[in-house]
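A protein chain is absent from this complex, but the other protein chains hold their places.
This part shows chain A:
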Amino acid sequence: MANLTPTTPSTTEILGDPIAPGRKAAGRALIWGATILLGLVILVQALGAAGQGPMHFDNWRPALYAYVLWAIAIGAAQVIIRGEAGQRALFILPAALFTIAVVIFPTFFGLYIAFTEWNLSSFEGRRFNGIDNLVELFHDSFYWKALGNMVFYVAMVLVEYAIAFGLALLLNADIRARKFFRVAFLIPFMLSPVAVSWMVGKSLMEVRFGPLAALAKELGWSQPNFFGSAWAASFSIEALDAWVSIPFIMILLLAGLQAMPKEVQEAARVDGATPWQSFWRITFPLMLPVSATAVILRIIFKLKLADIIINMTYGGPGGATDSVSSYIFRQYRDRSNVGYGTMLAMFYLVLIIIFITLLLNFVSKYMKKVT
């Protein structure tokens, strides 16, 4: 059926183009001028840096200034060429150009760095080395060990989720001092992981004078050693991280529980459902959207785990507790190995993107299936 809705003519169609051709030409000239200036500055500096050009600046700062000038010129040209429409564009254009400058450009520049040999102590400076870093990555046992550890850490998010759900149910129940417990349970999340490393890991879990060690001795562990073996250290790191982050999952789930309509639970009770049936058949499915959000966010945080590891074990013993981030930290900070460290980070980014995409697809399909 034909669309019978009459189309409204635009202002331009009624009044004609209010922007004079000369003004448009000036705007275009501004764009071209600024673009040529930006291109020239970059070209001069790039050639100079490569030792090819007749001159170059001391650093890349002039290129940054040229980019800022170019951005201003582009914005001004939009108004000059397109009038009111150009003004509307200015609401988004600065943000877009800023994003290009601080996100997109660094990402692509980082990708370039990943394919260079750039040791800060090197006499030759940065040097393109093709896929050498990638090849080295595939032979780097520490990196793959760290990736394996990340599988463990990420898997433990499910345990954290289960504990957090239990706590959220408790805090949603009609218990005494509920408000106090809600605040108290949030305190670990407010603490810096570095502080937790010291207060819990290096004090409470200290094997000589730590109260947790004393408790372990009372319970029959003759020589408690929370970080002495690979498995103990991994679980201890996980416990510290969980202690900090479970409140985050808990608070999201608690918000979900509080938003859940009470009538559904009451109807289930009237129908004679047991507490378990009520939870498993009603609460849990209804909480799935919130649960999925909480778990995915927690996984994203977990993939960046580094601070507790660096403070507590420095990745040891023998790389048993290393996360990818803590290993990259050592490559950058201790070894000034910028090129290879960037390749490790970029490869990890790709893995994360693939993993999160698959995870979101899985969650989406699962949600459709159960709801």
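Simple rule for what comes next: a residue touches a chain if its C-beta (ideal position, glycine included) is under 8 Å from a C-beta of that chain, and two chains touch if they have at least 3 such contacts; residues count from 1.
One rule holds in what follows: contacts and distances are computed from a predicted model.
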**Request:** Quick one: find the hidden chain's UniProt protein name among "Dimethyl sulfoxide reductase anchor subunit", "Sugar ABC transporter substrate-binding protein", "4Fe-4S dicluster domain-containing protein" or "Isoquinoline 1-oxidoreductase beta subunit".
**Result:** "Sugar ABC transporter substrate-binding protein"
**Message:** For the chain left out of this view, which of A:Phe91, A:Phe123, A:Phe180 or A:Trp276 touches it?
**Reply:** A:Phe123
**Fill in**
Missing-chain contacts on chain A, rising order, are 58-59, 117-125, 142, 206-208, 223-230, 233, 313-320, 330, 332-337
